[in-house]
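First the structure, in the form of structure tokens, and then the observations on it.
Only a single protein chain was left out; the remaining protein chains are all shown in position.
Here is chain A:
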Amino acid sequence: MAARALTKGLLGLRHVRGATVKFSNTGHHFATSSSIKSSEPQTNAVTEKILNLPLEKPDLFRVSELFSLKDLFDARVHFGHKKGCRHRLMEPYLYDSSLDYDIIDLDKTVEHLRLALNTTAETAYRGGIILFVSRRRQFCHLVETTAKDCGEYAHTRYWQGGLLTNAHIQYSPGVRLPDLIIFLSTLNNVFQQHVAIRDAAKMNIPTIGVVDSNCNPSLITYPVPGNDDTPVAMELYCRLFKMTINRAKDKRRQMELLHGLSKPSASSS
């Protein structure tokens, strides 16, 4: 009888624990380290409907209209590095090489960029934190200005070791980590892969990265093969990301006003 009581108790425990998990994680599809604290204040039917809206339509935010292949070509996104710098894993994304200079296949870029912009839009729509990372000194100011204009965050400085993995000690306990990291250049100043790629993979944070022909695209969730050295190309990327994020946030605000959820300032800023 004691044994039966014990098993009944344990079953009850499992049931209770399962119940708590089901209730707290509705709004959050990306399992971050702080996923237990949900970003949505109340899980009621209206909020759920608003959140599931982008999942019903293929391209709610119409990101494919933001750019065309010609825009990418004019911005010199197809320029790669020389054959000696080529990374083995980038070979599927390369179209050809002329005079030893690699040319990136823009058809694949268009497809990957559309996926990446869609993901950014969805994250911004759900009020997620987006972090722009780039270690190129020429574009540091541009990236930070882009982040400030969107209302998102940027990190274009020296990456201290435990920023993601040791967050509760580096910042205060209870900090919320980014929900999406966008790399506008995956290499750091010594032409090695940025530490944040590996850390984001460890912390289950999805990443988008502009990978040039000398970069390693393996750990990045949504790689976007393209040039990361030319100012024109970087300005194009920054503009595209800024427009998608702003569009997504405006859409969210619109939806909330439409469904009568008062306090227009309650949407993510």
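In this section, contacts are C-beta pairs under 8 Å (C-beta built on N, C-alpha and C of every residue); 3 or more make two chains touch, one makes a residue touch a chain; residues count from 1.
As a working rule, contacts and distances are computed from a predicted model.
When the listed names "Auxin-responsive protein", "37S ribosomal protein S9, mitochondrial", "cAMP-regulated phosphoprotein 19-like" or "AP complex subunit sigma" are checked against UniProt, the chain not shown comes out as "37S ribosomal protein S9, mitochondrial".
One of A:Lys49, A:Arg62, A:Lys82 or A:His141 touches the chain omitted from the figure, and that residue is A:His141. The chain not shown here is touched by just one of A:Arg136, A:Arg176 or A:Lys242, and that residue is A:Arg176. Per the touch definition above, the residue from A:Asp102, A:Glu122 or A:Glu152 contacting the chain not shown is A:Glu152.
Of the residues in chain A, those that touch the hidden partner chain are 1-2, 5-6, 8-13, 15-16, 34, 37, 39, 41, 127, 129, 131, 140-141, 144-145, 147-148, 151-155, 157, 160, 163, 170-172, 175-176, 178, 268-269.
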